[in-house]
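So, chain A:
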Amino acid sequence: MNIPLGHYLILAAILFAIGLAGALTRKNAIIVLMGIEVMFNSAILNLVAFWHYKHFAVPTAQLFAIFAIAIAAAESAVGLALVIAVYRHYKSVDVDEMKELKG
Partner candidate 1 sequence: MNYPGKGLVEGLAVTARNFVGSYFYKDRLTTVQYPEERIQTPENSRTFPFLVFDESPDKPRCTACKICEVECPPKCIYIVMDRDDKGKPLQRPKAFDIDISVCMQCQICVEVCPFESIKMDNDYEKSKYGRFNDLVQRLPDLLKSNDYYRQIKPVKAAEVDAKLKAEAEAKAAKKAAAVAAAAAKAAATPPAGSAT
Partner candidate 2 sequence: MNIAFWIISAVAVLGAVLAVTLRNLVHCVLALILFFIGIAAHYFLLRADFLGTVQILIYVGAVAVLILFAIMLTHNVTGVDGPKELLGVKWWSGAAIAATLAILLKKAILSDPLATLLPAGDKAQSSVAEIGKALVAGWVVSLEAIAILLTAALIGAVVIALEEIQKS
């Protein structure tokens, strides 16, 4: 099991890029949310990789990861609720149409 840390970092970077691409290119708000989830997870993967290679003695990294996952879950819940509320007004979840700023 002699995978250098670099491989994990590159993997996280690629996943982050895919998530970003998804979030930016797709029109559907839900896919944008999914892209954000992918970005989030790749960041946490990065974190755990560093814990495993360098600071395995102290469990703080795992705590940090747990908090991050909790926040991500809360964020996606609120995000989806927003999407549903928006859908009710615009009858579609098309990101481009959500231009007007008034309520």
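Everything below uses one rule, namely that contacts are C-beta pairs under 8 Å (C-beta built on N, C-alpha and C of every residue); 3 or more make two chains touch, one makes a residue touch a chain; residues count from 1.
Criterion applied: all candidates are chains of the complex that A comes from, given by their letters.
Everything quoted here is computed from the prediction, not taken from an experiment.
Evaluated over the candidates 1 or 2, chain A touches in this complex the candidate numbered 2. Within the complex, the chain A residues that touch candidate 2 are 1-7, 9-11, 13-28, 30-31, 33-35, 37-38, 41, 44-45, 48-49, 51-54, 56, 59-60, 62-63, 65-67, 69-78, 80-85, 87-88, 93-96.
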